[in-house]
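Heads up, the thing below is written out as structure tokens.
Note that one protein chain of the assembly has been removed; the remaining protein chains are unaltered in position.
And now, chain A:
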Amino acid sequence: MAVPTLLLISVIVFALIRLIPGDPALLMLGDMADPQSLADMRSSLGLDHSVVTQYLIWIKSVLSGDLGVSISSRQPVLDLLVERFSVSATVVLVAVLLATLLAVPVGLLAAWKQNSAMDLGLVVTATLLLSVPSFWLGLLLLYVFGIQLGWLPVIGYVGFGSDPMKALTYVVLPIVTLTLVEFGAIARMARASTIEVLRLEYIAHARAKGLSEGAVLWKHALRNAFAPTWTLIGLILGNLLGGIAVLETVFTLPGIGRLMVDAIFSRDYPVLQGCLLLITCIYVLVNLLVDLLYPLFDPRVKL
């Protein structure tokens, strides 16, 4: 099924991109373009062929592992994707992991103390974090920690391969921003699903057996309550791994989201096609992984 699905996706991706008005050759040459230069540029970019021929040339290359060459930078698209995806993935994976580690216990606690002042406080905090636009929070953190306190760099990026400690200082703020934003969504889901589970009879039974509240919560409530949260985490990961364009722009991270936005503006078809294919594959893969791991939390679900 995966191969026909990906082929269908490739057709959709290819056609959609070409439906966007705008000409990459014209964007490269600007308002000074004369007809001959424009025709030469289109020819050199392979845009003078019919759309069907362009698609066949592209898909043939893709099937042999070659995603083509960027119109703007003339770099191989595959190299660009690998380079940029590693940056986005580092930030996203760490942020989602941190958000999960913080939000699940908080959601559990809020559900346990439902309708208490603590619950109210946690729900308000989570809702606030969920509502705040990531770029605004990012800029706020930049202002406080970058400009006012001067603790962290405001722009730039260093790869973990070249200097791990320095690299850390560049990704702290994007990771914190993303953690805070995703914390809100995960905490609310964890709270809601725990409240539902805590109302079930087996929890009353566990309490009636004389188990401590800690044991009831961690051993009995958490596993069942975590299943819907796990689905949400899967969706979040799928979404975020496709690029965090806004945060990457604010923090000048050379990630895949920024690559895609730049490619849209410059109508860099090969890069855009490569990005969309990669994002689709990631989405399918992450969801598959979530489904495969689901029985670990909820044994009732068997594939």
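FYI, a contact is a pair of C-beta atoms (placed from the backbone, for glycine too) under 8 Å apart; a residue touches a chain by one contact, two chains touch by 3 or more; residues count from 1.
Note that in this section contacts and distances are computed from a predicted model.
Novice: Since a chain is absent, check the UniProt entry for it and pick the matching name: "Glycolate oxidase", "Peptide ABC transporter substrate-binding protein", "Copper chaperone PCu(A)C" or "Chemotaxis phosphatase CheX".
Specialist: "Peptide ABC transporter substrate-binding protein"
Novice: In the whole complex, not just what's shown, which of A:P4, A:P21 or A:G161 touches the removed chain?
Specialist: In the complete complex, the chain left out is touched by residue A:P21.
Novice: Consider the whole complex, including the chain that is not shown, and state which of A:G68, A:G107 or A:P153 touches that chain.
Specialist: A:P153
Novice: Give me the chain A residues in contact with the hidden chain, please.
Specialist: 20-23, 26-38, 40-41, 44, 72-75, 83-84, 139, 142-143, 146-147, 150, 153-157, 249-252, 254, 258-259, 262, 265-267
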